[in-house]
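Here the structure is laid out as structure tokens; the discussion comes afterwards.
The other protein chains are all here in position, but one chain of the complex has been omitted.
Right after this comes chain A.
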């Protein structure tokens, strides 16, 4: 049985329950229980219509839970009278849930957790493991998030931009557990692209696919970071790259550029090159110029300085870096890289060591210490000028 397929039905089941009169929080709980039962029963007894089966079972779970709460007699009566509505537009239900789970009233962490449960259909335990927090903590985060959005009207139109930000967070900041969050983010973005016609949804999907394509080459078997220039490009996933490029082209054809399309364009230019030397750095700098005009994100400016260093030489890159705030995260790492390209190994080594002290992950720190060690060794081997 395909667990992913079962989970992909989650939002339409929740939506069906909500349209029959259940509130979102109760509908979500009942759907989770139905999913658990489906995963247990379907392998030996697959249903003819999985969605209808889930809606029926979830609705029964909802009624059981409602009846159990005798203090809520009023609602029980209302629910009993409610005629069972036909399973309506699953399309609209699913889209509504994306907007609800990424509602601007939620913090990023809450929006991510709620999206993974109600849209992706993951269990609380799976989400907790993915983010390395205790299951009880994640359960609280999700139930608080549900309370926060309890008053949101489900027919309010949402902002695609907030949905994309949350999906990008899932893709970018997911830790490892038994669930592949990057793949999950791609699945959710792909599903969203089928629901709304928006060039930035295509742009984000293209961006994710292009980065995901390099995943195998980005880490060694031990988890050490492999920089782009040193990656074994034969290990890049060419099918994912082809799909990403095609999606990007269809997005760009609409002539409404956004930050995800610009980032995807940069990723596509990297994907297109067989080596760092063959990379079209001039065009990459042009895309960074577009990106910098679209977003205040300082990381884009730092990366632009690296690209300028490749396109116009290390000195030009250092000049571009000079215009930025030295307090930016990864500033020292970028400065180290450019000084090394400029041949100043001693300065570069000191900057790599400084960057290692400011690193925010152990893998990044180890990588930067190694760079410092490598350059100190080379500097010691060659006499000072």
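Convention: a residue touches a chain if its C-beta (ideal position, glycine included) is under 8 Å from a C-beta of that chain, and two chains touch if they have at least 3 such contacts; residues count from 1.
Simple rule for what comes next: contacts and distances are computed from a predicted model.
Participant: Match the chain absent from this complex view to the correct UniProt protein name in "ATP-binding cassette domain-containing protein", "Urease accessory protein UreF", "YCII-related domain-containing protein" or "Cobalt ABC transporter permease".
Facilitator: Not shown, but named in UniProt as "YCII-related domain-containing protein".
Participant: Touching the hidden chain in the complete assembly: which of A:145, A:205, A:247 or A:349 does that?
Facilitator: Touches the omitted chain: A:349.
Participant: Could you list which residues of chain A touch the chain missing from the display?
Facilitator: Within chain A, the residues that touch the unshown chain are 222-224, 349, 352-353, 356-360, 362, 365-366, 369-370, 372-374, 376-377.
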